[in-house]
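Selected chains only, in their assembly positions.
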Amino acid sequence: MSSTFGNKIRISIFGQSHGEGLGVVIDGLPAGKALDLPQIEAFLDRRAPGRGGAASSARRESDRPRILSGLFEGKTCGAPLCAVFENEDARPGDYEKTRDLPRPGHADYPAFVKYRGANDYRGGGHFSARLTLPLCFAGAVCLQFLSEKGVSVGAHLLSAGAVSDRSFDPLMRDESELLLPQKRRIPVLDEEKAEAFEALFEKTAAAGDSVGGVIECCVLGLPVGLGEPMFDGLENRISSAVFAVPAVKGIEFGAGFEAAKRFGSEINDPYGFKDGKIITKTNRSGGILGGLSTGMPLLFRAAIKPTSSIALAQETVNLKTNEAQTLEIKGRHDVCIAPRAVPCIEAAAAIAIADLML
Amino acid sequence: MSSTFGNKIRISIFGQSHGEGLGVVIDGLPAGKALDLPQIEAFLDRRAPGRGGAASSARRESDRPRILSGLFEGKTCGAPLCAVFENEDARPGDYEKTRDLPRPGHADYPAFVKYRGANDYRGGGHFSARLTLPLCFAGAVCLQFLSEKGVSVGAHLLSAGAVSDRSFDPLMRDESELLLPQKRRIPVLDEEKAEAFEALFEKTAAAGDSVGGVIECCVLGLPVGLGEPMFDGLENRISSAVFAVPAVKGIEFGAGFEAAKRFGSEINDPYGFKDGKIITKTNRSGGILGGLSTGMPLLFRAAIKPTSSIALAQETVNLKTNEAQTLEIKGRHDVCIAPRAVPCIEAAAAIAIADLML
């Protein structure tokens, strides 16, 4: 495993889905900053089980961090910040029966081979989406530091299955639209679409199936020139963090894959002025050129595959007996992980940017 | 800049498009391996200007590496391997007139701000696609080491504009199809499509425009369980390397963005047996689950935006006079960078995998 991220700020994540506890150490934070814990907890609540309407798992965890170090008199003190979470509603027994049956779509089989059977198979162990809890904690902390520098991050559920929200305005100039989705039960821009998403999730759940989605994320307020190409440019670093969120299978910046279908005259962003400052008049680059921020909104989209745990019968193999077998997964699973992944993607982006910026 | 990549193998790339020379240091290679230089040069030739038919720039460079260190009696000797290339056909004067005019789509403007005007603006300096030459050298070296472990890497031009090649077979079992595109002037699988690509490139060139494309890449022969999640999983590391190739704006693994539109029952790959070994019967995961290789072909696609340098007039601003201005780019540019980017994407993948594997 390599659950450590960052150069200036080093984040080390630990824990398993049904183990004793999980958490994160954040090393290298600037000292003297008062952490707003209620704000951090509000952030964590956005990924909590139970959010995302019909899409969400029934596992219930309070998910309140216990901060062991790094704070002194309420402020960061220069020492590494460690936050620990207990697993309160773990039900490791749920996984006993299917121990030898790798679940399609999960890491079970390659993890079994890699760790020669010693991996904690219960709920995916360290591969579980539950590990996004400490990731979100780290992201929420980074967001507070970024906020001081005028940087804010927001994301929304752009699509799931065939249902779509509208996109962020790539020329947006303030946070009004950015933070809108956070206030909603389903994190969308266009409130009227929430119902269509809910209907999709309910229908999918009823079918014992799951569904994928796309998350769009925007970072506002970046200075011009952030990024360290060739290998630590904004795209390299953000993708490197975002792929730590389980189920992400693709990422694109600005026009992304659409740009591959177009002509240069359609994709190049012409330069101009606005309020005396240099801007691009369009923003198909997603605010990144040559790995560097242009000062325009940074925009990317992440593709989230359907939740791998589904109730429908699936073909698998028994790792002990080496026989083909049919698997039916019980347990508490999200129909669509994308709504709860929205803050996780924000957190990943925040961590990548804080590491370049602080 | 941070043009250094890798943990076990450390690659450090240097040079500017129209500077003295460029090259790469590769530290951490196993000792005692005879390097096949003609094979490396053949690999470099695939990205050389002049390849890619009508798509390609007219700049002519011999692009032969001079190896300064790391080889002894023809074999790697444990010491860092350094290869240097001279810039022979540099024409820095081409860029003099437009020094103060950032070219839309290029890194010029954010680089100017970041380096406070001290950046080498000529042909993009260190941001130039010419820097993929040492990247390809490093990739070609890594490929030789990977080849000893039974791993091979191949890519092709999947699409450009509205023209498409067929896709790799995600269940392919040998190299026969993998290496096919390398033998062709336009690196495609389906030879009959070459003509349609050529026609697109010619028409686009005639219009003074450029066009984007998608490259599909496949890695065969990986052991099960390669990757170090959460942050050094296969997707994190490959994307981190691939975004070092200029013009890449998106990456997706397996079903990628398509997975976001589908149900779990359509995307999960059922397990089964083939020749006594565990396989997945489909391969929508692209050979990666939880950041780990499954043993199936690893498949990803990279979106390449249209070449930013186009002959058509574009709006820009003068960084000295702070006035709006029209820019017409002369010089020697690829109509579509994607064909020549094919070996670059292979190189990036090879580097990422070698760093996890050697």
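We just call them A and B in the order they show up, numbering each chain from 1.
Simple rule for what comes next: contacts are C-beta pairs under 8 Å (C-beta built on N, C-alpha and C of every residue); 3 or more make two chains touch, one makes a residue touch a chain.
Please read these numbers as outputs of a predicted model, since none were measured by experiment.
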> Wait, 2 copies are placed, so what's the full copy count for the complex?
Replying inline: 4
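Quick note on the criterion: only the chains that are shown with their structure count from here on.
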>> Suppose each chain is reduced to the average of its Cα coordinates; what separation in Å results between subunit A and subunit B?
In response: 27
>> For the complex, give me every residue of subunit B touching subunit A.
In response: 1-5, 13, 102, 104-111, 113-115, 124, 126-127, 131, 135, 159-162, 204, 207, 209-214, 224-233, 235-237, 239-241, 243-244, 246, 248-257, 259-273, 278, 280-281, 285-286, 289-295, 301, 303-310, 312, 314-317, 322, 324, 338
